[in-house]
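As you look at this complex, bear in mind that one protein chain is not there, while each of the others sits in place.
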């Protein structure tokens, strides 16, 4: 157990705060000692809440701090690749939120920098650490469902983000489906070879005006022969809908949503139960803790992180394949990308 | 397969109609050839609906009909014992609705008549033939839950019967709990030795004015050492609530309500599913068919009916024990009755 | 109520026997008076079981029988179109199992004959009459889920049919998915404009040797903009898996499988519940009765049948589009067929 890992956090937005709190209060082996945000006040507020000794505006102060062993990058996507390179250059271990970048060449450059520096890099695909999905993976991996034939992922958000965000999001496939692409690879233990994506603007016409779609249905062909479907919506009025099902020669495993309680209320109108936990912060509370715990452990025990740089790159390739498929209305092989 | 069993039905009320329809349309081995009701028009309407050739006012015409091999007694409770005796006297097999009578001496006399005549008698405890409860019984009987420790029965009606009915019903323990007393014996395969009953008037004060209660919670001690609880209500606003649970050294088995469909509707207010099937006619549709099929089979194959005269008698004893317990607010042994 | 409809049944195979039994015992308004089967013994056995007075080898005896008002065609697919024409020619109302034919021109000819004769024709898409799917349709139709966005159908058989059957089945899309194509149109109340189908041989290599596939995932584009997915497998080891889910702007409705009982058994290993009802005969018992009841009612009350000849034709077109899509690995518009 010995020495704690000193961590610097870059970005004090929603996800930055989640990580800061977890590092401060839920992961005894870590010690967050500095947080940076361009908007200094945000960094200061988060530092106060989480008892982090230092709040700075310039992330370089974190990179330059010799006491800091690892950085957690939670800034906007366009800064990820550069910060990875810079952090690697100064020998810091790196936890980076997804996606690494929208540009595959820049991703490759960042991953090379990580390789060269020999630091650890973990990408923030937090859903892999959710007890439901872990259990599904475990059952697939141990052969409980036999040879996998069909994968089904439902992934719907409770509400779309602001239009301003949509415009810089990279589009639904790179912003939203990307999590499901990672999930698909993770659950099946096989790479995707071909993607067919269809979709439309059904939730909000302004999303269409911003050049994006808000509803998508995606078919995946896996290298092992299995087939997957993903359905995405930017708005499920009943809340965050996160379910998967894997069907195979030996059976099926499916997970449903988590709810704040198990109360079932029966009255003259029907039988009523609780809505799913509201959104990712509520649903994946424990998953955020678990992924960070594993990252810290990988540093302490010198292990390979459970979600590597390559795991961060492939879903981006899948996102481009989906985009191309949607635009050309035909199945697209991943080998067509790049 | 060979010859069909000719049946006469006595009583064309709600339950009489259920049996008439089943005999006419669902049980190929039976042929209902006459139906009697004091209210002749009811008999005639039922005969027309079910294509029964003869409708009569006087049940004696059914007993005297030499073509009739078996009678189904669905008249009011006060006539059951007498009709059993008369039917036995003329050698008819008998299916009789519960309870046989409220008077144990009269029950005994009726059962003696049946014994002496050597005819078959089956009592209408239809719930034993419900797939859910059969499955629980099967799991208990085959040792799947190990040694039974605790039985829980929930049995609530969607709405109380008319006050006029309440007045002649024999009270909640003999009218409503009696089904649960039978279920308790059936599921546990052990006799009850002691009963503690409590309850009150919570649903409708007029039920109290009629000298009855409408809500009851009953504790049973079984001869094998297990303990049971029954809770009854005359009105569950969400419908007919019929659940049981048996807990033992090796596990637990529980059955919940049946619904008309499995639809789950999620909207911004919650997750909603369907109410239970409305009342006994809907919930026990198949159980009514199954009990009658077994009765007909017992006649054809000369087997002992699955619910005997004694099975009809014991729940009445339990009803009296519960009544006494409620009145004296103390546990009452079944041996105190009689 | 008045007069019963006299019915002749053509074909005494598995599905013919289901209809014969329902007409004999479950639908008081119908009277099955003759059954035909090339294999006379099968017709005779079914006639005996269902108390049908006449069993014949040649279906023409049924068409020529002036007492027969309606025929139920349950013979092999290749005879359907011809029999429809012949039955229409002699003025019989027609209930015909799906599919009408694999040849669109022959379907059109049969439907013209029906039109010209002015007889009623109902196609046996029984699943529409299942309480679960009816409920989903009702909720979609009444706007409970708002504007429909995404439809998901899971439809998996417990075991593949014999290879000999596979060879003449028309292939998975025309034999198995066809039911789901009908369900998709029924639930959404909108026509499909484009289909993308993918799949493979995962269950049994002999199915591949027979030129068919056994696993399929199909994407549907509806004219109203919605998107659907269907997944099919010829073998789910846990049984007949028949679920649908419709997601829309106002919510979601989903139905799951039906089980023989609601028993939940908890032991040291886990919490266990019952497998789905085994196959279509068990799962759709009530749906088969309901579709036939409606057919008989349409005759008695001179109404348009709920599943018309056109409803029988369109899924065949969809089957061909799916086949073409699978072969060419691209989305195919329905307008490309024919």
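The first chain written gets the first letter, and so on, giving A, B and C; residue counts start at 1 in each chain.
Everything that follows uses one rule, which is that contacts are C-beta pairs under 8 Å (C-beta built on N, C-alpha and C of every residue); 3 or more make two chains touch, one makes a residue touch a chain.
Only a predicted model underlies this, so the values are computations on that prediction, with no experimental measurement involved.
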Original post:
In the intact complex, which of the presented chains make contact with the chain not displayed?
Top reply: A, B, C
**OP:** Tell me which residue among C:14, C:272 or C:303 touches the hidden chain in the full complex.
**Re:** C:272
**OP:** Determine which one of B:54, B:215, B:242 or B:267 touches the chain that has been left out.
**Re:** B:215
Original post:
Which of C:237, C:314 or C:337 touches the chain that is not shown?
Top reply: C:237
**OP:** Give the residue, chosen from A:131, A:161 or A:189, that touches the chain omitted from the document.
**Re:** A:131
Original post:
Going by the touch rule given at the top, which residues of subunit A touch the chain that is not shown?
Top reply: 25-26, 28, 49, 51, 131-132, 134-136, 139, 144-145, 250-258, 260-268, 274
Subject >> Interface with the undisplayed chain - residues on subunit C >> reply: 236-238, 266-268, 270-275
**OP:** Could you please point out the subunit B residues that touch the chain left off the display?
**Re:** 146-147, 149-150, 152, 154, 156, 196, 198-200, 202-203, 215, 217, 219, 221, 225-229, 231, 233, 235-238, 241, 247, 249-252, 329-331
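What we mean here is this: only the chains that are shown with their structure count from here on.
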**OP:** Using mean Cα positions, find the chain sitting nearest the overall protein centre.
**Re:** C
Original post:
What whole-number Å value describes the gap between the mean CA coordinates of subunit A and subunit B?
Top reply: 58
Original post:
So, what's the distance in Å between the C-alpha centres of subunit C and subunit B?
Top reply: 39
Subject >> subunit A-subunit C separation of Cα centroids, rounded to whole Å >> reply: 43
**OP:** Specify, in ascending order, the residues of subunit A that touch 2 or more different other chains.
**Re:** 236-238
